[in-house]
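Please read through the structure below; I'll follow up with questions.
Excluded from the complex is one protein chain; the other protein chains are retained at their positions.
Moving on, here comes chain A:
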Amino acid sequence: METLEHILAAHPFCSGLAPERLRLLYGCARNCRFDAGQCLHRACEGADKFFLIRHGRVALEIAEPGGTPFMFATLEEGEIVFAGEPMSPCSWLFDARAIEPTQAISIDTACLRGKCERDYRLGYEMMSRFLPILAKRLHAARLQLLDVYGKR
């Protein structure tokens, strides 16, 4: 039988994580499922968790009050939905909405933060996994900002 621990270990974010640290992460994890159209979180809510996507597709959106939502990124299997500062208390700056039936693992950030403060090697592991993702998203955002596809 596939346990949450096995599912967590199989996610690319946890690739190569030592078993003892995987168990620590597992203690903050739970399975979750979203129907198409259902929100994982809303902008301005406290970012008390992040999500490791197992299956499905999640759109990140920003909407002006009364305006049409503007979809600026999608995340898929193997990717992570997290606010800008995954290891600090903060708020979501955007909505995340499942655009397909989506299975994910949610990680309680307060729980993980406490463990990272007690075990700096776990904290280092987490940061070394988050930072390349942050850098890639920053580069992608810059490319989107450049609006490279030609004149409007």
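In this section, a contact is a pair of C-beta atoms (placed from the backbone, for glycine too) under 8 Å apart; a residue touches a chain by one contact, two chains touch by 3 or more; residues count from 1.
Going forward, contacts and distances are computed from a predicted model.
The UniProt record for the undisplayed chain lists the protein name "Ni/Fe hydrogenase subunit gamma", from the options "Cytochrome c domain-containing protein", "Multiple sugar transport system permease protein", "Ni/Fe hydrogenase subunit gamma" or "STAS domain-containing protein".
Of the candidate positions A:Ser15, A:Gln38, A:Ser88 or A:Gln144, contact with the unshown chain belongs to A:Gln144.
When the missing chain is restored to the complex, the residue among A:Ala9, A:Cys32, A:Met71 or A:Met87 that touches it is A:Met71.
Touching residues on chain A toward the chain that is not drawn are 57, 59-61, 68-74, 76, 99-100, 136, 139-140, 143-144, 146-151.
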